[in-house]
Every structure is written in C-alpha cells, then in structure tokens.
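Attaching a single structure in structure tokens format; questions to follow.
One protein chain is absent from this view; the other protein chains keep their places.
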Amino acid sequence: MESLQSKAKELIKDASVAVIIGYAAGTKKGKTKPFFAYSEEDCEKLIFTPECVNNLTIYLTRKFDFMKKGKVAIVAKGCDIKTINVLIQENQLKRDDVVILGVSCEGVVDKDVILDRAELTADLPEDKKSIKCITCDVNTPSDFDHLFGEGVESKAIEPMTGGIYDEVDKVRGMAQGEKWNFWMEHFERCIKCYACKKVCPLCYCDVCITEKNQPQWIETSAHERGNYAWNIKRAMDLSGRCTFCGECDRVCPAEIPLNLLNQEMAKLNYEAFDGYRAGYQTEEKPPFVSFKEDDDEGFIR
Amino acid sequence: MHNLYVPHLMTIEDVTEEAPDVKTFHLVFKDEKMRENFEFETGQFGEYSAFGHGECTFCIASASSRKGFIQCTFRRSGKVTDALYNLEIGDTIGFRGPYGNTFDLEAMKGKNLVFVAGGIGLPPLRSLILTVLDNREDYGDITIVYGARTVKDLVYKDQLKHWAERKDVKMVTAVDPGGETDDWTGKVGFVPTVLEETAPSSGNSMAVVCGPPVMIKFSLQSLEKLGFSRSDVITTLENRMKCGFGKCGRCNVGNIYVCKDGPVFTAEEVAAMPNDF
Partner (left out) sequence: MTLKLLKEDGLKKLIEALNKADTRVVGPKRNKAGMVTYDDVNADTELELDEVIGRYSPKDAFFPQHETVMRYKLDGKDVHVKAETPVIKETVLLGVRPCDAAAMISLNKVFTWDYVDTLFTERQKKATIISLACNNADESCFCTSVGFAPDGTEGSDILLKKIKSGGYLAELITKEGEAFATTHKSIFENAPAKADTVAIAEPTKLDIDIDRIKSWLDDKEKSWEHPLWEQLAAKCVGCGGCTFVCPTCHCFDIVDEPYGDQGKRVKNWDGCQFDHFTLHASGHNPREHQPQRWRNRFSCKFKIYPDRFEKKGCVGCGRCIRVCPVNLDITEAMTEITQIAK
C-alpha cells in the first residue's frame, strides 16, 4: 500500500484536497474502519485489504459535512465508484469535487468472515467473498484519478446472472402466496433500527419519509404493517438506483436478505428498461426519475 | 396495576384564540373525583393527548390556587398541536400529569418579584403570576415585563389589561421594533432592552424569565447588569419530551432531566449545565 499512502501524502502536502477518506485497521481482528486523513502522518494509516468492506461514498453525501471542507479524495473500489456515478447522475456530487483513488479489488470478505494474517495476501477463496463479488465486473474501477493495485481482469459474466441472481430466480419461481410468506417471515425480524438507510449512500433524503408524521406514511413500529411498509418502500425508492454495494445487507442486525430484495428490483429494471444497470453511466438519468415519450409502457397493467 | 401511560380524559370547556396560531384551552376532567381532587403546583406541566395523533408537552397555565379546571396555552407548530388546534368546545383530550418540579413559592414570599417573558413564554409564567396574585399580600413589589414580536402576537391580551389596571402591579408591555400598530400605547423595543429601561430594583428581589432562548440569554445578561445574582433568577427550560416522567431518555441535558429536575431551574443551575440544549 506504499503507493496509495504516498499519493495520499502528496495530495495533503500540496493541499489539493482537504481530507482523504479511506480505510485504516480496525480495533478488532478482521475489521477495518473508515478513516479520515488530514495530515501526512494520518496518511500512513491508510490501508487496502480484502477486509475493506465499507462503501465510503456515504461520506461524500449531504448526510455528512466532508464536502463542505473543500475538495476530497476517496479510496474507492469498483463497486464504490458505481455509487459515485449515481450520486453524480442525481446531482448530489460533482465529479470535479472528488479525487478518486481507485483500488483494484479481487473481492472483499463476506459478513462475519474473519481472515487470518496469511489469508490477507493470498487470493480470497470464493466462499469467503461477499456475494456481490461473485458477479463483479468492475474489479478494476471504471473511473479513477489514480489507480492502485495490480490490474484485475473481471470475469466474463452475463449481467444479472449467477451469484445473488440465482437466488433472485429461485424466489421468482415461488408461487404468489409462497413468495409473500417468504418475505413476511424475513420482515418479521425487522427491528426498525434503520441501519439499512443510514449506511446507504443513496438514502440521502434530508427528512426521511419515516420521520414525516403529518400523516405518518410509514409507521415506526416494528410490527407486520410497519416492517412491510418500510422494507418495501425503501426497495421501491432504490429501484433503478441501487448499485449493489451490499452495505445494507451487511449491517442489518436482523439478517434480512436485503441484497436479494434490492437485486430483484435491479433485475426488473434491467429487463424493463433496455438493460439499464445503475452505476455504469453518469449522463443518463435512472429510469424512475426520467421520462421519455417512447418509454415502453407494456408492463403498466 | 396502574398504567403510567394512560391519560385522564378532559373536556374542552372553552377555547380562546390568543394570537395567530395560539390558543388557550379551558379544560375540565370528565371524572368527578379528578375534578374535585386534582392538584398541581405552579411550574408543573402535563402531557396533553390529541387521540390518534399523539401527546404534547405544555405547562399548566392556570393558577394552582384555583381548583376544578386547568388551562393550557399552545402554539400550532407540529402534528399534535395542529390536531389540538382544530378541536372545538365539547371535544375530549387526554391529560397525564402533573409532572416536573415547581416554582419555589416559599422562597419568593416577602420578596419583590420581577417576571420577564417573551412571546409564547408567558404561559408558563402566567400560572405563577396568577397564583402569586391570588395571595398578593405575601409578596413585595411585582413587576411584569412582557413583549412579543407584534401586537397581534401578544397572548392573554385581556389578562394583560387587568394586570395593567391593578395598582399593586407594574405592567410593562412591549412589541419588537416594527411590531407596533398606530394605536399602540405600550413600549417598543426588545424585551431585554425594555427590562433595562424599566430597571426594577434587585434589592430583596427574585426574577423569573421565560421565552425564546435568545431572549432568555439577553434578559439574563440584563438582570445581571441590574444587580440580580444568578441564584435569584429563575427560568424554565423546554426540551423535546415524550414520557414526562424520566424514562424515555429524550429530554436530558447532560445528567439533568428536564422533566424531573425541571422544567424550573435557577440561572445558576442553567449556567452549570453542559451545552446540550
């Protein structure tokens, strides 16, 4: 990680950026933490390992004040940069305001996987990888100002197949009643902690709908109605926008399969809107926030 | 098994429109025993329910020396106050209380009292003022300095007139510069400035201040200039509340719970609090 650290120091030294948002070693084995480097000394703590699971682009959003400090540099994996693209599409971020320190990545660890020292430098076995990495096609980031790590060639995978999408297809194969029970059983465990929306860079509403009480659109209680309303509402809001960073799934204390829910919506978007996938463009607007006269309306029944 | 969360039912017997978006409710308990036995001390507050919308915290604005009814005054500003505002005479609301600590009437006896209030800060003091006036002979000089943004925004307009008419009360009413009407005969100026002009004596005196945070801050400074010590100045704090009895963890300022240790505090106690309100 020497070149990442030295580039970071350079950017701080010549005041190109006010802060570097990156990763540092965590306090517990197997964990890393988001880290903000303001000085050259701070930069020495920056690392990048398969344990760097967080999507740091959350700190670029209006939920935090980092963008008010000036230009910002961010250590970003390919999947994180997809989120940056959506933020740019939605006018939440200007490309010029951020220096992307792209990192080549072969995959990050799955939830609760703790690697031992030897495994950190070796190839990460597939069964220890986060499910999002199984179908990754941005191992080498698409956009960056500086690139670190050896180039990694992405596997040739047809979009929306394999990995999580096999599970999506399995649920699609369920009968209506079965599908309802499947989801309601998961939502039953929801404790309405809202960790999912808090950790999501694309849930950046100044006042969340759950906080609006005239009327109370989404009940705050963790009962059937409240849980169903919240989880479905968030999935709808992310439809066509979610870049599958997997953070919501990772942080959910109730183990609700949020990747499955959100990627079902992503697959629907792909199928309904000419192969649209979130995070791969910055010009075109996401399907649900744009209207073209020749939009296919065949699915409106 | 007494359930702390269940409110008593009250009927709205009268509604007064005090100012734009500000109403006073005259409330009577539906239950006869509650009507006869309910007691509170001045300074205390209650949690008022608009069933179906929620609860809201207001002080009890009527005199603690009067029995059989209570009054509360509130400004329409959110979900619950909006629902309450739309209720009419004869409608039912809920009440939980009385909660909180009280103004120390004993400490005030024999002293000269200065009441300083701004805008919607008068209701908490009204309970105290009315209770004091019900036992006028127990107290020394009484000065009331009250101001609002405009003439329309003054609350308890009739009450202000009565207090002004009393020979044993010095009533000074003010509106902010620009808030006066052509026929306004009161003062024009911000409350702290008017307070300094009124210059009540600090000898053997206590002051009670209530109003928007900025007004309280400058009024406290003015009172210090006039020679009042912090322990002789009292104020009421408000914070977002839900339970009102120290369990929901919402209203604390450092280790002080506004619903239990307050809402009445001395300026000395407020100065000792961390910047958490």
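Remarks
When the chains are written out, they are named A and B in that same order, and each has its own residue count from 1.
In the analysis below, a contact is a pair of C-beta atoms (placed from the backbone, for glycine too) under 8 Å apart; a residue touches a chain by one contact, two chains touch by 3 or more.
The shown structure was predicted, so the numbers you read here are calculated from the model rather than taken from an experiment.
When the whole complex is considered, the residue among B:18, B:41 or B:55 that touches the unshown chain is B:55.
Check A:13, A:33, A:62 or A:94 against the missing chain and you find that the one touching it is A:33. When the full complex is taken into account, the listed residue touching the unshown chain is B:81, out of B:62, B:81 or B:112. Take subunit B: the residues that touch the chain left off the picture are 1-7, 9, 49, 51-55, 77-78, 81, 90-92, 94, 213, 238-240, 242-243, 245-250, 252-255, 257, 260, 272, 274-277. Take subunit A: the residues that touch the chain left off the picture are 26-29, 31-36, 54, 58-59, 63-64, 185-186, 189, 191-195, 198-199, 211, 216, 219-223, 247, 250-251, 253-256.
We take it that only the chains that are shown with their structure count from here on.
Contact residues of subunit A toward subunit B in the complex are 213-214. Subunit B makes touch with subunit A in their complex at residues 54, 78-79, 82.
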